[in-house]
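Each remark here refers to the structure printed beneath this line.
For this view, one protein chain was removed and the others were kept in their places.
For clarity, chains are labelled A, B and C in written order, and residue numbers in each chain start from 1.
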Amino acid sequence: MMANSGALALIAWLLPIFSFLVLAIVFPFRRLGRPAAWFSTLCAAGAFASAVLAWRIQSVAAHPVHLVWPWLPTAGKTIADVGVLVDAQSTIMLCLVSLVAFLVQFYSVGYLHDEPAPALGRYYAYQSLFAFSMMGLALAPNLLQLFMCWELVGLCSYLLIGFWYQRPSAARAAVKAFWITKAGDVGMLVGIVMLYRLAGTFDITELHSMAASNALPLAGLSIITFCLYLGAMGKSAQFPFHVWLPDAMEGPTPVSALIHAATMVTAGVYLLVRTDWLFALTPNVLLIVAWIGAFTALLAAVLACVQDDIKRVLAYSTVSQLGYMMTAIGAGVASAGFLHLLTHGLFKALLFLGAGAVIHAVGSNDLPNMGGLARRMPQTALVFIIGTLSLAGIPIFGGYVSKEEILGAVWGAHLTGPFLLLMLVAGLTAFYMFRVVFLAFFGTPARVAAVAHAGAGHTTPPRVAHAALHNEAVVEGAHVNETPHAHEPPATMLLPLWVLAVGTMVVGVMSTFHLGGFAAAEAAGETAPGWLTPTAVGVALAGIALAWATYQMRAVNPESLANAFGPIRSAALRKFWIDDIFEGIYSFVLLGFSRIVGWIDRYLVDGVLNLLSDWTVQAGDELRGIQTGKPQDYVYGIGAGVLVLILLMRLVF
Amino acid sequence: MNGIPLLSIMTWAPFVSAIIIMFCARHRPLLVRLTALAGASVSLVASLIVYVAYDKTMAGFQFHEQLALVPSLGINYLLAIDGMSALLALLTSIIIFAGVFASWTVKERGQEFYALLLLLVTGVYGVFVSLDLFVFFLFYEIAVLPMYLLIGIWGSSGFVKPQGIFGKAMGRTGVGTKEYAAMKLTLYLLFGSAFILVGILALYAEAGSHSFSIIALQQVQFDPTVQKWVFLAFYIGFGILAGIWPLHTWSPDGHASAPTAVSMLHAGVLMKLGAYGVVRLGMGMLPDGMAYWAFLVGTIACINIVYGALSAMAQTDLKYVIAYSSVSHMGVVMLGAATMNVVGLNGAVFQMFAHGIMTGLFFALVGLVYEKAHSRAIFSMGGFGTMMPGIATAFTIAGLSSLGLPATAGFIAEFMTFLGAWSSAHPWWLFPGVIGAFLTAVYVLRVTKQIFWSTQSPDPHFAHLPDAQGPEWAALGILTATLVIFGVAPWIAVGTIDTATTPLIATLPKVAGASLGLLR
Amino acid sequence: MTFDIGMPMIPEAALFGLMVLVLLIGLIQRPASPALIGWLTFIGFAGTFGLTFFAREGATLFSGSFANDSLAIFSKKLFVASAALSVLGSLTLRQGSFQRRAAEYHFVLIASVLGMLVLASARELILLFVSFELMSIPLYVLTGFVKRQDAAPEAALKFFLVGTASSAVIVYGISFIIGVTGSTDLAAIPTALVSNDPMMLLGMTLLLAGLGFKIAAFPFHMWAPDTYEAASTPFVAWLAVAPKAAGFIAIIRLYVEGVGAATLVWMPVVAAVAGMTIITGNLMAIPQHNIKRLLAYSGIAHIGYMLVGLAALSANGIAMVLFYLVAYLFGNMGAFFVVEAVARSENSEEIDAFKGLAQRSPLLALAMLVFLLSLGGIPFVAGFWAKLYVFLAAIDRGMYGLVFLGAVLTVVALYYYLLVARRMYIEAPVRTERVQVPTLLGVVIFICILGVVGMGAWPRPWVDATQHAAASVFAAPSASTK
Partner (left out) sequence: MGLEPYLFLSATVFCIGLFGVMTRRNTIGILLGIELMMNAVNINLVAFARYTAMAAGFVFTVFTICITVTEAALGLAIVILLFRVRRTVMADHLDLLKG
């Protein structure tokens, strides 16, 4: 039985890599496009199936399965393995990853149906590689494998953000994402390396038992955990490393759903969940985690309020929710963070895919271009609202319990500051999400670009079509009150939406009423005071109400609301200059410094060499002077030589 | 093994085919290429056999071959291979095999080109397999010298504006031209070999056993003072070839000017000769010398890593970027060696291999891009990914390996080196190392993005560019596959390396401050 | 005493006979056929070369004044072989004066070789000096013999003036030695040296200076470039090797043989001279435009390297110097013969005449490259081993600094050799037709290639031979055999 869950997990893990290898190596097949897409999706489905089976078996057996093969030998021993560690956390994560991966791949068949065949094949190759890497991360039995998969998901993120690399913004966003997460990864690598010197192993199970038996020296452990947290900061977009995530929305929307909402960005949280016993040894670092998490949550929520791009709103919301999870971990209740990770994975994927459907229909990302879509695409609107309610933390919806747990945990840990921040964020979240809902699905569009005919049939992504077919003046001038060509997406796209919506609801209902597996979890961690739930829900409802009043009823003029928060709003529109700071570090510090070093290398280090060689040649030329050609000078030479020799002999004696 | 002199076959097969090319294949370009390919294939097969047949359980040197060259002076043609050299010989085989394909389109004076290339390779093999210092040195020089003609004849000139306080001298030396680059490279490396020669002779004289055999000399306990100075000589001598700062400046100019296959071979394999020399001769025979200078070696390696990466970032010529990246990556190799523990040294040797393949791939790709687009100016190119997806993909993979992405060989190497650095007596070496890794990510992706994954350049010259064709695919395929296979399955290499490094490290003196007894 | 072919002086007698024969033919046949004379001389040299193989080691004549030890036999082979090669190379000379006066040319040449042969065996100061002059004086004649008419006499005169002045220095030195030892026997020198008599040292120092002139060591080297540039190339090929070898033999005889531990007093002096010679030779070669001048300066540098081996003052050191001489013989003569071929075709001895040679005559270019590399000390050709061996010998004596200096300046040497290679291989040819190489010249070049590559690939027999030759130097009873 145990071996079975290990084997199933392995199958789940290896199916995507099989798909990737087939697509990568058999490139004529890849270039066929749709067959490749279906092949990859099939593999993802298989992976999901075996992941669920593995989860079922594991939850019955309740014994972790540790299945490893030696990977890196040194000094006659093995210092690192690869394999799978099948336990409760990893199997649930595996299920989430494989589910979302499968759904997104399925969805993408519809979403990207006008993509040229080779590009589609490439897309699915990346998707398969991502699924493999993310599952490997979830299943990693040791920190080294975790790190490797961590980097690989970063790679896939880079590749998929830059999928439409012909767009300068996409190409730029891809490298930006890679660099910033890489900066964090460097820290994580340092942490792992340091931990190895301290503990002599990468293995999570061994480290855990060492930590449990106080066998780990505490000296320097804070630095190590902080380094690990650095990695998590990069990947999970914690302040100040959050800047890459909104830009990452340049990728296709399904990618955003999978990678930049549901799975990869939560890897940082997952890492901390996986190693919470290690962090527990270093409370000072946990405090940092909590504060940065709460601050990130607030910052991103504020930023989300001023975005007009639907995907960017969702992106900032993701950052904000990641801040939530991190705060929970910082409060020492990793399970709450993990729960939110799971529910958030479901409903945020739902929101992104829904947004994808909207974008697909409207042909634009911009909220002002939308409006009244609920009539034209009611199903999409419905599932989107389900997702929104989950995110807002309304009871019986997916995000409710996990959010309450986090708030309870933070309160319980006496982190009042972060708690207040999170409360504020809860209200802001409800506000900005319903702002999206009202702007997009209700009312009339404030500004409708005449892009409709580019609508569903465009071959290039919406923005490219937009830019290519119309110059801005035309777009600005074309005020149409309707979005006439918007319609419900095809079944390949709708189906995943419904699956996720149902999933969100099921989780929400089950958790709200303490059903199934949640009962036990609840019983363990119910320490929150009674006023907490009503307050949180109340704050959320207040946010919704404000959004309703502002964007639906127009009772509050959005302009005056904006004016009320004038300085903050203008700062938020500039993203609080954080992007500018990174830009400055890149252009001025890095590139500037590199230019200086480059100049030094060419003109000083190499210059000295040139000088020496030039001197040698010059010396030869100078020495020629003694060869005057006059025979008597030669005799002088002999005379001088004789003298020198005699002198030398005298010196000797 | 069974009396077949595999190592000699491996070493001399390219030489024989060079002779055949020189005298028998005149003016028949295809025959020239096929002969070269045959020579490279024989070596590849031989090195594969050696690599596979190498008995990991026995460790030590295997496949001995011996022939008395000058018995009165104790000079023998003594060949043998251990885990480290087996891997490096394999590296050489892969690179030259790919290099033959990569230079398939060399038009002008192809016969001489291939002959010289193969001659060079003979030297490289010779260094890796010879166990006699004299023969070692002999092959070493053979490996350096053909470079002059290879760069001088088939290279390409760049432009460097002389300025700064040494501008006058730079103007006179003709900086930027291929002739300058060829001469600088050759003389610089030969300058290094002067140090090596003195070191070798000093060992011979100090040992007093009238033997040049590395094994015999390893048994000798040299006086610490001797060790100190001879190690320094070896370090400078081999270090020049390994591109240690500040003696690295031959490398960017040389590699940028050299034709494709030569850059591949030189950056890919020859720089490894330097590092190999430091490890084999320096560490292997002068443990106290190594311990004495370890701090210097490691610190300079750190400078190399960061400085090389920053310099690479400053370049606008694609080939210079790759060339400087070699400087940076060779720093990782030297850092691994300086850690004086098994993990670090394994990382160093693995990095030799990984960087060899990676940079070989890089230079092959740069060559292809140049051949098709006739440009090396990074910021004039753009959006080639659509037109040459194969080249773009391979370049990206090479770049990822270079920035140490897992599942490529580069990661394993860097990771082990970092692990070794943190466990060494000077743990802070870790930080320049990882900073270098980050900077590499910056410059590599910047270049990759600019050239391949961005908007199509408006320049009409770049409107229709073909992807790699025919034999070029072979070069790219072999190198890319190697890079990934060894990244995914590092034990193939590390297990073999380990048999050589573990005994080597065991001979080193214990150093205060180093940790991890289990790695020693 | 019955005649036997292994007797001492048999080769000398044969050469003497040849000399007389050439003289007679020159007198009888007017104008003498240069081909006849040339071939006759060549065959004579070849025969003499053969005779040297029969020479019995250790045989002496004139109560020990003339001894055929292994060093003498070895060097005789060297002298005769190089002369034979030179004659073979000069057979194709077409200059008017050479055509008209071939008999004189060969007569004088044979006389000089005869001087060398005697010098190699001389164990007595008078014989040594006389044979030294017999070797030297013909060289002045030969320098001015054929070639650029305005420069040749100038070169001859310079060579002569400086040469005779240095002869005077030598003989002045010898006069002191004779005065102190009271004997002309070389064997008397070691005992006198031990006494530390300043006059003895003065004598020996003056003698060393004079011999330094002959081997063209700094600062006595100045005659060499001018002479090489002006004289005919086949002769220069020989001049650059044989007399220098003879000078080395003389130095070995006077300063090393039998001197024992006292010989070490010369070590710093020789080392200093060696170092300076290497530096100036190599540096001054850099700016040269004339290939013969370049080879002259590089030759000076090579003398420096040989002096490094000599400075070791050990059996190995001597052997390595001999090995170096042989390697230098092949490499240098080969290079000069290629120069001759190119110069004849291009009418220029400038380095630029080599432009694009690789595309015009690949084999000729390859040959030149091999010779240059051998001179530069690159593996698989003779020069590599030569250089390594002398360094090895010096290191054995702990002369790290000198070896390092030598090794570093090898890089400078390679710089100018590579500049020639650059002309041949990298630069485009001015003309495209092949360089016409006379068959005989080709043969000589090929022999030199064989020598260079053969020594490079399989140095063992040569090392054995030179070590055998050097062994006799230290075989004397008073010598320490290291």
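By definition in this document, contacts are C-beta pairs under 8 Å (C-beta built on N, C-alpha and C of every residue); 3 or more make two chains touch, one makes a residue touch a chain.
Because the structure is a prediction, the values reported are computed rather than measured.
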For the unseen chain, which displayed partners does it touch in the full complex? A, C
Which one touches the absent chain: C:E154, C:D197 or C:E350? C:E154
Of the residues listed, C:V22, C:A230, C:I278 or C:V326, which one is in contact with the missing chain? C:A230
One chain is left out of this view; which of C:I37, C:A122, C:V146 or C:A165 touches it in the full complex? C:A165
So one chain is hidden, and I want to know which residue out of A:R554, A:R574, A:K630 or A:R650 touches that hidden chain in the complete assembly. A:K630
Contact residues on chain A toward the hidden chain run 624, 627-632, 635-636, 639
It is residues of chain C that touch the chain not shown, namely 125-126, 129-130, 133, 137, 140-141, 144, 149-151, 153-158, 160-161, 164-165, 167-169, 171-172, 174-176, 178-179, 182-184, 225-226, 229-230, 287-288, 293
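Just so it is clear, only the chains that are shown with their structure count from here on.
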Dist(centroid_CA(chain B), centroid_CA(chain C)) in Å evaluates to 42
With chain centres taken as the means of their Cα atoms, state the distance from chain A to chain C in Å. 78
Cα centroid separation, chain A vs chain B, in Å, comes to 36
Where in chain B do residues touch at least two different other chains? 187
On chain C, where are the residues touching two or more other chains? 415
Enumerate the contact residues on chain A facing chain B in the complex. 70-77, 79, 118, 144, 147-149, 151-152, 155, 158, 162, 165-168, 171-172, 174-175, 178-179, 182-183, 186, 189-190, 193-194, 196-197, 200, 586, 590-591, 593-595, 597-599, 601-611, 613-615, 617
Residues of chain B that touch chain A when the two form their complex: 160, 163-170, 172-173, 175, 184, 187-188, 245-246, 249, 252-253, 307, 310-315, 342-343, 346, 383, 385-386, 389, 400, 403, 405-407, 411-412, 415-416, 418-419, 422-423, 427, 430-431, 434-435, 437-439, 441-443, 445-446, 449, 452-456, 490-491, 494-495, 498, 502, 505, 515-516, 518-520
In the complex, go through chain C and note every residue touching chain A. 157-158, 161-162, 165-166, 169, 196, 201-202, 205-206, 208-209, 212-213, 218-223, 225-226, 265, 268-269, 272-273, 280, 283-287, 412, 415
